[in-house]
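Every protein chain except one is present and positioned as in the full complex.
Here is subunit A:
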Amino acid sequence: MDKTVNQKAWFLVLPVFLVVAFSAVLPLMTVVNYSMQDTFGNNQFFWNGVGWFKELLDPSTDLGGRFLASLGRNLFFSLVILAIEVPLGIVVALSMPREGWTVAACLVILALPLLIPWNVVGTIWQIFGRPDIGLLGYVLNAAGIDYNYVSNDIDAWVTVIVMDVWHWTSLVALLCYAGLKSIPEAYYQAAQIDGASRWAVFKAIQLPKMNRVLLIAVLLRFMDSFMIYTEPFVVTGGGPGNSTTFVSIELVKIALGQFDLGKAAALSLVYNLIILIVCWIFYTVMTNAGAERKVQAESEPAAEPKPAAALKPVPALKPKEGVA
(Lines give C-alpha, C1' and ligand atoms only; values in the text may rest on other atoms or scores of the structure.)
Protein backbone atom coordinates (compact mmCIF):
# COMPACT_ATOMS: atom_id res chain seq x y z
CA MET A 1 0.00 0.00 0.00
CA ASP A 2 1.21 3.49 -0.77
CA LYS A 3 1.62 5.79 2.13
CA THR A 4 0.20 9.26 1.86
CA VAL A 5 2.83 11.91 2.32
CA ASN A 6 1.57 14.54 4.70
CA GLN A 7 4.11 16.81 6.31
CA LYS A 8 1.42 18.42 8.45
CA ALA A 9 1.74 15.41 10.73
CA TRP A 10 4.80 17.12 12.22
CA PHE A 11 2.45 19.55 13.93
CA LEU A 12 1.13 16.66 15.97
CA VAL A 13 4.62 15.88 17.20
CA LEU A 14 5.46 19.50 17.94
CA PRO A 15 3.84 19.76 21.39
CA VAL A 16 5.68 16.70 22.63
CA PHE A 17 8.87 18.03 21.15
CA LEU A 18 8.40 21.33 23.00
CA VAL A 19 7.62 19.64 26.30
CA VAL A 20 10.68 17.40 26.04
CA ALA A 21 12.81 20.36 25.04
CA PHE A 22 11.81 22.41 28.05
CA SER A 23 11.77 19.56 30.53
CA ALA A 24 14.87 17.64 29.49
CA VAL A 25 16.99 19.05 26.70
CA LEU A 26 17.23 22.66 27.86
CA PRO A 27 17.99 21.86 31.52
CA LEU A 28 20.58 19.33 30.42
CA MET A 29 22.22 21.84 28.10
CA THR A 30 22.23 24.37 30.94
CA VAL A 31 24.19 21.86 33.00
CA VAL A 32 26.57 21.28 30.11
CA ASN A 33 26.98 25.04 29.84
CA TYR A 34 27.74 25.42 33.58
CA SER A 35 30.23 22.57 33.48
CA MET A 36 32.44 24.58 31.15
CA GLN A 37 32.46 27.72 33.28
CA ASP A 38 33.29 29.04 36.69
CA THR A 39 31.28 31.52 38.66
CA PHE A 40 32.06 33.72 41.60
CA GLY A 41 28.49 34.74 42.17
CA ASN A 42 26.71 37.86 40.95
CA ASN A 43 25.82 35.89 37.85
CA GLN A 44 29.31 36.39 36.47
CA PHE A 45 30.71 33.45 34.53
CA PHE A 46 34.20 32.71 33.24
CA TRP A 47 35.12 30.17 30.59
CA ASN A 48 36.97 27.15 31.97
CA GLY A 49 36.86 24.62 29.07
CA VAL A 50 37.27 21.05 30.21
CA GLY A 51 39.10 22.17 33.34
CA TRP A 52 36.52 20.85 35.76
CA PHE A 53 36.46 17.46 34.06
CA LYS A 54 40.25 17.18 34.23
CA GLU A 55 40.18 18.09 37.89
CA LEU A 56 37.31 15.66 38.51
CA LEU A 57 39.25 12.69 37.22
CA ASP A 58 42.50 13.63 38.96
CA PRO A 59 42.62 12.21 42.49
CA SER A 60 45.28 14.71 43.60
CA THR A 61 42.91 17.68 43.42
CA ASP A 62 40.28 18.41 46.03
CA LEU A 63 37.37 17.89 43.64
CA GLY A 64 38.80 14.72 42.09
CA GLY A 65 39.70 13.26 45.46
CA ARG A 66 36.23 13.83 46.85
CA PHE A 67 34.54 12.52 43.73
CA LEU A 68 36.60 9.36 43.37
CA ALA A 69 36.40 8.57 47.08
CA SER A 70 32.62 8.92 47.10
CA LEU A 71 32.40 6.93 43.87
CA GLY A 72 34.38 4.10 45.47
CA ARG A 73 32.17 4.19 48.56
CA ASN A 74 29.09 4.17 46.35
CA LEU A 75 30.24 1.17 44.29
CA PHE A 76 31.15 -0.71 47.45
CA PHE A 77 27.75 0.11 48.92
CA SER A 78 25.94 -1.12 45.78
CA LEU A 79 27.93 -4.36 45.73
CA VAL A 80 27.25 -5.06 49.38
CA ILE A 81 23.53 -4.46 49.19
CA LEU A 82 23.25 -6.52 45.98
CA ALA A 83 25.16 -9.37 47.61
CA ILE A 84 22.72 -9.30 50.52
CA GLU A 85 19.41 -8.36 48.93
CA VAL A 86 19.44 -10.69 45.92
CA PRO A 87 20.04 -13.99 47.78
CA LEU A 88 17.84 -12.85 50.64
CA GLY A 89 15.07 -11.87 48.23
CA ILE A 90 15.25 -15.29 46.58
CA VAL A 91 15.06 -17.05 49.93
CA VAL A 92 12.07 -14.94 50.98
CA ALA A 93 10.31 -15.60 47.68
CA LEU A 94 10.95 -19.34 47.94
CA SER A 95 9.56 -19.51 51.44
CA MET A 96 6.40 -17.59 50.60
CA PRO A 97 3.15 -19.59 50.41
CA ARG A 98 1.88 -20.36 46.91
CA GLU A 99 -1.84 -20.18 47.60
CA GLY A 100 -4.44 -19.34 50.22
CA TRP A 101 -5.13 -16.17 52.13
CA THR A 102 -1.57 -16.08 53.46
CA VAL A 103 -0.38 -15.06 49.99
CA ALA A 104 -2.22 -11.76 50.20
CA ALA A 105 -1.01 -11.22 53.77
CA CYS A 106 2.62 -11.83 52.76
CA LEU A 107 2.35 -9.54 49.75
CA VAL A 108 0.94 -6.70 51.84
CA ILE A 109 3.57 -7.09 54.54
CA LEU A 110 6.35 -7.23 51.96
CA ALA A 111 5.03 -4.20 50.13
CA LEU A 112 4.89 -2.04 53.27
CA PRO A 113 8.54 -0.91 53.33
CA LEU A 114 8.30 -0.08 49.63
CA LEU A 115 5.43 2.31 50.30
CA ILE A 116 7.29 4.43 52.84
CA PRO A 117 8.87 7.64 51.49
CA TRP A 118 12.66 7.72 51.47
CA ASN A 119 13.13 10.42 54.05
CA VAL A 120 10.62 8.78 56.38
CA VAL A 121 12.65 5.56 56.14
CA GLY A 122 15.72 7.60 56.99
CA THR A 123 13.99 9.21 59.97
CA ILE A 124 12.71 5.86 61.22
CA TRP A 125 16.20 4.36 61.26
CA GLN A 126 17.81 7.53 62.52
CA ILE A 127 15.64 7.32 65.62
CA PHE A 128 15.61 3.52 65.79
CA GLY A 129 19.41 3.44 65.98
CA ARG A 130 19.96 6.20 68.52
CA PRO A 131 21.74 4.86 71.60
CA ASP A 132 19.76 7.11 73.96
CA ILE A 133 16.14 6.77 72.80
CA GLY A 134 16.18 4.35 69.85
CA LEU A 135 14.99 0.80 70.42
CA LEU A 136 17.80 -0.80 68.39
CA GLY A 137 20.61 1.44 69.68
CA TYR A 138 19.46 1.22 73.27
CA VAL A 139 19.08 -2.57 73.25
CA LEU A 140 22.44 -3.10 71.55
CA ASN A 141 24.24 -0.87 74.04
CA ALA A 142 22.41 -2.45 76.95
CA ALA A 143 23.56 -5.82 75.66
CA GLY A 144 27.14 -4.63 75.92
CA ILE A 145 27.73 -3.87 72.26
CA ASP A 146 29.19 -0.42 71.80
CA TYR A 147 27.04 0.83 68.94
CA ASN A 148 26.90 4.44 67.85
CA TYR A 149 26.38 5.33 64.23
CA VAL A 150 27.16 8.97 64.82
CA SER A 151 30.72 8.39 65.92
CA ASN A 152 31.75 5.02 64.51
CA ASP A 153 32.35 4.48 60.76
CA ILE A 154 31.52 0.80 60.80
CA ASP A 155 28.36 1.32 62.83
CA ALA A 156 27.27 3.99 60.37
CA TRP A 157 27.87 1.68 57.40
CA VAL A 158 26.09 -1.22 59.08
CA THR A 159 23.11 1.03 59.83
CA VAL A 160 22.89 2.35 56.28
CA ILE A 161 23.21 -1.12 54.76
CA VAL A 162 20.69 -2.74 57.12
CA MET A 163 18.31 0.12 56.41
CA ASP A 164 18.62 -0.39 52.66
CA VAL A 165 18.16 -4.15 53.01
CA TRP A 166 15.07 -3.52 55.12
CA HIS A 167 13.72 -1.04 52.61
CA TRP A 168 14.39 -2.86 49.34
CA THR A 169 14.69 -6.63 49.82
CA SER A 170 10.92 -6.74 49.38
CA LEU A 171 11.29 -5.54 45.81
CA VAL A 172 13.66 -8.38 44.93
CA ALA A 173 11.44 -10.85 46.77
CA LEU A 174 8.29 -9.70 44.97
CA LEU A 175 9.99 -9.88 41.56
CA CYS A 176 11.32 -13.37 42.31
CA TYR A 177 7.92 -14.43 43.59
CA ALA A 178 6.35 -13.35 40.31
CA GLY A 179 8.97 -15.38 38.47
CA LEU A 180 8.32 -18.43 40.63
CA LYS A 181 4.56 -18.19 40.19
CA SER A 182 4.94 -18.36 36.42
CA ILE A 183 6.52 -21.82 36.55
CA PRO A 184 3.88 -24.37 35.50
CA GLU A 185 2.99 -27.02 38.07
CA ALA A 186 4.06 -29.77 35.64
CA TYR A 187 7.71 -28.85 36.15
CA TYR A 188 7.49 -29.60 39.85
CA GLN A 189 5.58 -32.81 39.19
CA ALA A 190 8.13 -33.94 36.62
CA ALA A 191 10.95 -33.15 39.03
CA GLN A 192 9.17 -35.16 41.70
CA ILE A 193 8.94 -38.12 39.36
CA ASP A 194 12.58 -37.67 38.44
CA GLY A 195 13.39 -37.92 42.13
CA ALA A 196 14.91 -34.44 42.36
CA SER A 197 15.91 -33.14 45.77
CA ARG A 198 14.82 -29.68 46.94
CA TRP A 199 18.21 -28.28 45.95
CA ALA A 200 18.09 -29.94 42.53
CA VAL A 201 14.63 -28.46 41.92
CA PHE A 202 16.00 -25.02 42.79
CA LYS A 203 19.03 -25.39 40.55
CA ALA A 204 17.36 -27.08 37.59
CA ILE A 205 14.00 -25.33 37.53
CA GLN A 206 13.53 -22.36 39.79
CA LEU A 207 16.78 -20.49 39.30
CA PRO A 208 16.82 -20.78 35.48
CA LYS A 209 13.18 -19.70 35.31
CA MET A 210 13.89 -16.73 37.58
CA ASN A 211 16.97 -15.44 35.78
CA ARG A 212 14.99 -12.85 33.82
CA VAL A 213 13.38 -11.26 36.85
CA LEU A 214 16.65 -11.51 38.73
CA LEU A 215 18.36 -9.51 36.02
CA ILE A 216 15.71 -6.82 36.36
CA ALA A 217 16.02 -6.91 40.13
CA VAL A 218 19.81 -6.51 39.96
CA LEU A 219 19.47 -3.68 37.47
CA LEU A 220 16.88 -1.77 39.49
CA ARG A 221 18.67 -2.26 42.78
CA PHE A 222 22.02 -1.27 41.31
CA MET A 223 20.71 1.94 39.82
CA ASP A 224 18.71 2.91 42.87
CA SER A 225 21.54 2.21 45.26
CA PHE A 226 23.99 4.00 43.01
CA MET A 227 21.79 7.09 43.10
CA ILE A 228 21.01 6.81 46.81
CA TYR A 229 20.75 10.13 48.58
CA THR A 230 17.96 10.68 51.03
CA GLU A 231 18.21 7.78 53.43
CA PRO A 232 21.92 8.01 54.34
CA PHE A 233 21.67 11.79 54.29
CA VAL A 234 18.88 11.74 56.86
CA VAL A 235 20.54 9.09 59.05
CA THR A 236 24.22 10.03 59.02
CA GLY A 237 24.40 13.21 56.95
CA GLY A 238 27.30 11.57 55.14
CA GLY A 239 29.30 11.12 58.33
CA PRO A 240 31.01 10.39 60.55
CA GLY A 241 33.60 12.40 58.69
CA ASN A 242 33.01 11.52 55.07
CA SER A 243 32.61 7.81 55.67
CA THR A 244 29.07 7.52 54.31
CA THR A 245 29.21 10.36 51.80
CA PHE A 246 27.99 8.91 48.52
CA VAL A 247 28.26 10.59 45.14
CA SER A 248 24.86 12.26 45.25
CA ILE A 249 25.54 13.61 48.74
CA GLU A 250 28.87 14.99 47.55
CA LEU A 251 27.12 16.48 44.55
CA VAL A 252 24.53 18.31 46.65
CA LYS A 253 27.23 19.59 48.99
CA ILE A 254 29.16 21.07 46.08
CA ALA A 255 26.15 22.42 44.22
CA LEU A 256 24.05 23.78 47.04
CA GLY A 257 26.51 23.94 49.95
CA GLN A 258 29.41 25.62 48.23
CA PHE A 259 27.42 26.88 45.26
CA ASP A 260 30.20 25.71 42.92
CA LEU A 261 27.93 25.36 39.92
CA GLY A 262 30.73 24.55 37.45
CA LYS A 263 32.21 21.73 39.50
CA ALA A 264 28.80 20.35 40.39
CA ALA A 265 27.68 20.43 36.75
CA ALA A 266 30.76 18.55 35.62
CA LEU A 267 30.32 16.02 38.39
CA SER A 268 26.67 15.45 37.63
CA LEU A 269 27.41 14.92 33.93
CA VAL A 270 30.02 12.27 34.71
CA TYR A 271 27.69 10.72 37.29
CA ASN A 272 24.91 10.62 34.72
CA LEU A 273 27.22 9.10 32.15
CA ILE A 274 28.28 6.29 34.48
CA ILE A 275 24.67 5.36 35.14
CA LEU A 276 23.83 5.51 31.45
CA ILE A 277 26.72 3.21 30.59
CA VAL A 278 25.74 0.71 33.26
CA CYS A 279 22.13 0.84 32.02
CA TRP A 280 23.27 0.28 28.49
CA ILE A 281 25.37 -2.73 29.46
CA PHE A 282 22.48 -4.27 31.36
CA TYR A 283 20.06 -3.48 28.58
CA THR A 284 22.28 -5.14 26.01
CA VAL A 285 22.80 -8.20 28.15
CA MET A 286 19.08 -8.46 28.78
CA THR A 287 17.96 -8.06 25.18
CA ASN A 288 20.60 -10.55 24.05
CA ALA A 289 19.40 -13.05 26.59
CA GLY A 290 15.85 -12.34 25.45
CA ALA A 291 16.69 -12.79 21.77
CA GLU A 292 18.39 -16.08 22.50
CA ARG A 293 15.31 -17.22 24.36
CA LYS A 294 12.96 -16.30 21.56
CA VAL A 295 14.78 -18.53 19.11
CA GLN A 296 14.61 -21.47 21.46
CA ALA A 297 11.28 -21.30 23.11
CA GLU A 298 7.84 -21.04 21.66
CA SER A 299 5.70 -22.18 24.53
CA GLU A 300 7.24 -20.38 27.45
CA PRO A 301 4.71 -18.24 29.24
CA ALA A 302 7.35 -16.15 31.01
CA ALA A 303 6.27 -12.55 31.28
CA GLU A 304 8.12 -10.31 28.88
CA PRO A 305 9.93 -7.73 30.99
CA LYS A 306 9.97 -4.21 29.70
CA PRO A 307 13.56 -3.19 29.11
CA ALA A 308 12.34 0.37 28.79
CA ALA A 309 11.81 0.42 32.54
CA ALA A 310 15.54 0.12 32.90
CA LEU A 311 16.08 3.33 31.04
CA LYS A 312 14.37 5.74 33.33
CA PRO A 313 15.97 9.13 32.96
CA VAL A 314 18.43 10.04 35.63
CA PRO A 315 17.93 13.50 37.00
CA ALA A 316 21.08 15.43 36.44
CA LEU A 317 21.93 18.02 39.07
CA LYS A 318 18.47 17.64 40.41
CA PRO A 319 18.59 16.68 44.05
CA LYS A 320 16.25 13.87 44.93
CA GLU A 321 13.01 14.40 46.74
CA GLY A 322 13.15 15.28 50.38
CA VAL A 323 15.87 17.88 50.05
CA ALA A 324 14.99 21.46 50.46
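One rule holds for everything that comes next: a residue touches a chain if its C-beta (ideal position, glycine included) is under 8 Å from a C-beta of that chain, and two chains touch if they have at least 3 such contacts; residues count from 1.
In this section, contacts and distances are computed from a predicted model.
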item	value
Absent chain [UniProt protein name; select from "Peptidoglycan-associated lipoprotein", "Carbohydrate ABC transporter ATP-binding protein, CUT1 family", "NADH-quinone oxidoreductase subunit K" or "Amidohydrolase family protein"]	"Carbohydrate ABC transporter ATP-binding protein, CUT1 family"
Selected residue (touches chain absent from view) among A:Gly41, A:Gly100 or A:Gly195	A:Gly195
Of A:Gly65, A:Pro87, A:Pro117 or A:Pro184, the one touching the omitted chain in the full complex	A:Pro184
Chain not shown, touching residues in subunit A	184, 186-187, 189-190, 192-197, 200, 204-205, 208-209, 293, 295-299
